[in-house]
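In this view, the complex is presented without one of its protein chains, the others remaining in place.
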Amino acid sequence: MFEKVLIANRGEIALRIHRACREMGIRTVAVHSTVDANAMHVRLADESVCIGPPPAGDSYLNIPAILSAASITGADAIHPGLGFLAENADFAQIVAEHDLTFIGPSVEHIRLMGDKVAAKNAAKALGIPVVPGGQAVQTIEAARGEAKEVGYPILIKATAGGGGRGMRVARDQAALDELFPVAQAEAQTFFGNGTLYLERFLERPRHIEVQILGDGQGAVVHLGERDCSMQRKHQKLVEETPSPGLNDAERERVRDLAVKTMTKLGYKSAGTLEFLFENGEFFFIEMNTRLQVEHPISEMISRIDLVREQIRIAAGAALGYRQADIRLSGHSIECRINAEHPDTFAPSPGTVTRYHAPGGMGVRVDSALYQGYTVPAQYDSLVAKLIVHGTNRNECLMRLRRALEEFVIAGIETTIPLHQKLVVTEEFINGAYDIGWFERTYDRKTGAD
Amino acid sequence: MFEKVLIANRGEIALRIHRACREMGIRTVAVHSTVDANAMHVRLADESVCIGPPPAGDSYLNIPAILSAASITGADAIHPGLGFLAENADFAQIVAEHDLTFIGPSVEHIRLMGDKVAAKNAAKALGIPVVPGGQAVQTIEAARGEAKEVGYPILIKATAGGGGRGMRVARDQAALDELFPVAQAEAQTFFGNGTLYLERFLERPRHIEVQILGDGQGAVVHLGERDCSMQRKHQKLVEETPSPGLNDAERERVRDLAVKTMTKLGYKSAGTLEFLFENGEFFFIEMNTRLQVEHPISEMISRIDLVREQIRIAAGAALGYRQADIRLSGHSIECRINAEHPDTFAPSPGTVTRYHAPGGMGVRVDSALYQGYTVPAQYDSLVAKLIVHGTNRNECLMRLRRALEEFVIAGIETTIPLHQKLVVTEEFINGAYDIGWFERTYDRKTGAD
Amino acid sequence: MTKQSDLNVDGDLVRTLAALLEETGLSEIEYAQADRRIRVARNSPTAPAVTVSVPSAGAAPLAEAEPAGAVKAPMVGTAYLAPQPGTPHFVKVGDMVRENQPLLVIEAMKVMNQIHAPRAGRVAEIRVGDGTPVEFGQILIVLE
Partner (left out) sequence: MTKQSDLNVDGDLVRTLAALLEETGLSEIEYAQADRRIRVARNSPTAPAVTVSVPSAGAAPLAEAEPAGAVKAPMVGTAYLAPQPGTPHFVKVGDMVRENQPLLVIEAMKVMNQIHAPRAGRVAEIRVGDGTPVEFGQILIVLE
């Protein structure tokens, strides 16, 4: 086992990793930018090294500085956390070249899944369904043929495009005939390239992801699926497990798919397969070869410590248990609490004048905040994760509501009031939401208040 | 189900009950003395009523005031918490006479177990072993006969005595012959009554208690045993479940005993059978017909909310599950954090200038403290309970250590530093402690520091 | 002990927070800075209740400043201003009362407890309504 782990991250996730290390008797090295000198992960770590000025490029993304910090402190492994360098295959490789252990998957798997096209091809090759389509089409004739393969409704996209620009939805061939030339002209104008591709258009999909854990020695298990459909501008707001939008057969299907394919791949460490789900069909979006923000809800229902498992596996240990040994029990929900105005979502860095986390049964808070701490303006606005567990979804919802009532963060704006409103909406209570729901319905309503 | 519950208590247990009520959609009424006007349970409750001045006799023990508060707020049930009126059978009866529900056992069972002699006789009648002895003896001849029945070593006690005065240990008949007249003379001198009784002397017993839950409709289950042997002056410091001092056969034996006897008694609500355990034998001490301070560790391993169950049962619901449906998983430990000097145990009321509870996986904090709160001098010194869960005892211990490192309470002295030292002692790590260990070994050591 | 000037309530701040409550649909706003704290809460959608508290170093447990001639409830119960339903009230604002004169009754546990004037004086305020619940220490009547 490692003697000393360098945590190449900041905020709540750095604290999360520190905690797992301490509980394994491993010493921790915190690295930090100048503005994070008083951060919780720095205060609690056994050692800390300032690695650069506030901009992440000069500190948390500064590979030479991080490796030098590992070198001068004598760390024997590096945990990248999430974001920053967590999915940087080059970093993982350089870490290995310096005779340090990268706590995560193999360089090859990080690289494979980091490339959107390669990942999609790999998924297909493994037998994971992807959103149909994606072939470049130049003419309306080719488009008609492709559309038949893909199936209506169809999304017309520019290969050179991005950010929704030039996207059109065609519900039948007549619409395709009408919209294709328009989209082509627009793509030519905006991107200087008129090449288009078609993709099945999903109307109101849910975001379903499966947490898996592999040891790279043949064993792979899942810790259930997470439903992350409550999103605003592709940012997850709330996550829950199990998903209220799947029936038991669908649930088993996607879990088994993840385990079977990751076993075939020989995946090592924690990872997540993300899918869109609509009308009983799952479509692979991407794979995250790292810990995810919402990992605690899987820990709550499985009581398996994902960070501990990542560390154990990185140190060469075998999983040591099979799927049948894992009991997923109850329901868990996480609310991401951001330092943002609850209506406008404007970032709200500043000093926390009052901090009181909720406690009691089934309530977990992962946060690096403390009273007097100043949330810097330079980084991500996630400041706390409220995670609750209940023996069933209703108990979980009631507990979540109660915990949100108790949570006090003052001095900065946070999204706690947003969550307080969200958890009492009919759609959330019924689990009847998809990835567009918040923006389509709720965001607008709030705006009109 | 109840619409509104009055919580006839204060501090963390009042908050605990408030939380369960909120999670069941029940409105809460806090009652409080003038000094507790800003207490957490008052701030969070739906309604609050000031019932008297600081002395508990005028407020938290003031039955007319509490009933008037229930009357003016329209509460339909009263939860007594623990301490104060929780085991007052008269109170339970008066509550019922006012057409309110007392959330707890029947008046008869409270009364039965509240009387030490009656409780011991009831236990014997139910087939629960008690500490052998207890018969009054007047002469050395009678004492010799009784001693043979009871078994050596023997504790000689004065029937009129108390507080250890006049107690003698005899390891054989020679010692009995020598010590009996001395003890008799001493009892006569101190208490004006020379009557003695003999009891089996337990050298280094453990305190083992079984948490049970009955619905008064025939169903009784246990939630495992708790080991509360880490004590100082009969005050529990740390509790854990399962007990590290029992083997599996002993564990099953005492759990089964509790369920069988409580089923026979027809017990309703949460209750605890307390035993001393030595050399494979359990001896009944008493039964607590209420929630206990250490109840959360049983909740951690069973994921059953004991307060919710008390409320459900009081409202007439059946248990709805059997022993086989309950899965006790992992290990849990609670540290009682008191507002006391960690070495001298001198009470330390005052204003909390800094409060930061530990978070993360497997950590629960039950506390009514907050930064700026003033701990009053009038009540119990328990200010926080740190409860951790791990998949096994070692993981639990490591997590406890980590959580204790993170816990910050400043402005008042607390026993956090004591717990930090305690959890790294060899005896605690090995689970090799009995009810005398702390005072015999550790307390002395600390004093010598 | 507590002087009116010590409270130094910022009326505008209270109004601003009350307006924010209304706007946001929250039930409570609490704000603390250095050793000062302000909390505004609203229990029902119609009637915003506003509480302002300052840190009290010592005993005073009630947030409210206590007038010199306050007659406080010695028990929890229901206050009645008249001896019987339909009869005139014991006292009305402006009345001169003598020491020990009955001011109102508090019903607790089916028992009517007469509350008497602790000293002679003029009834400046009656702070409770007929038949309303009162808690321990609540100001019932102010004499001057």
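A, B and C are the chain letters, set down in written order, and residue numbers restart from 1 in every chain.
The rule we apply is simple: a residue touches a chain if its C-beta (ideal position, glycine included) is under 8 Å from a C-beta of that chain, and two chains touch if they have at least 3 such contacts.
Just so it is clear, the model here is predicted, and its values are computed rather than measured.
Student: For the chain not shown, which residue from A:A69, A:I212 or A:M300 touches it across the whole complex?
Tutor: The missing chain is touched by A:A69.
Student: Contact with the hidden chain only, please: which chain A residues?
Tutor: On the side of chain A, residues 34-38, 46, 49-53, 59, 64-65, 67-69, 71-73, 372 touch the unshown chain.
We take it that only the chains that are shown with their structure count from here on.
Student: Among all chains, whose Cα centre is located farthest from the one for chain B?
Tutor: Comparing chain centres, A lies farthest from chain B.
Student: Rounded to the nearest whole Å, what is the centre-to-centre distance of chain B and chain C, using the mean of the C-alpha atoms as each centre?
Tutor: Computed value for the inter-centroid distance: 39 Å.
Student: If you average the CA atoms of chain A and of chain B, how far apart do the two points sit, in angstrom?
Tutor: It comes to 44 Å between the two C-alpha centres.
Student: Please report how many Å separate the Cα centroid of chain A from that of chain C, as a whole number.
Tutor: The computed centroid separation for chain A versus chain C comes out at 52 Å.
Student: Would you give the residues of chain B that are in contact with at least 2 other chains, written as numbers and ranges?
Tutor: Counting only residues that touch two or more other chains, chain B contributes none.
Student: Could you tell me which residues belong to chain C and also touch two or more other chains?
Tutor: Correct list: 32.
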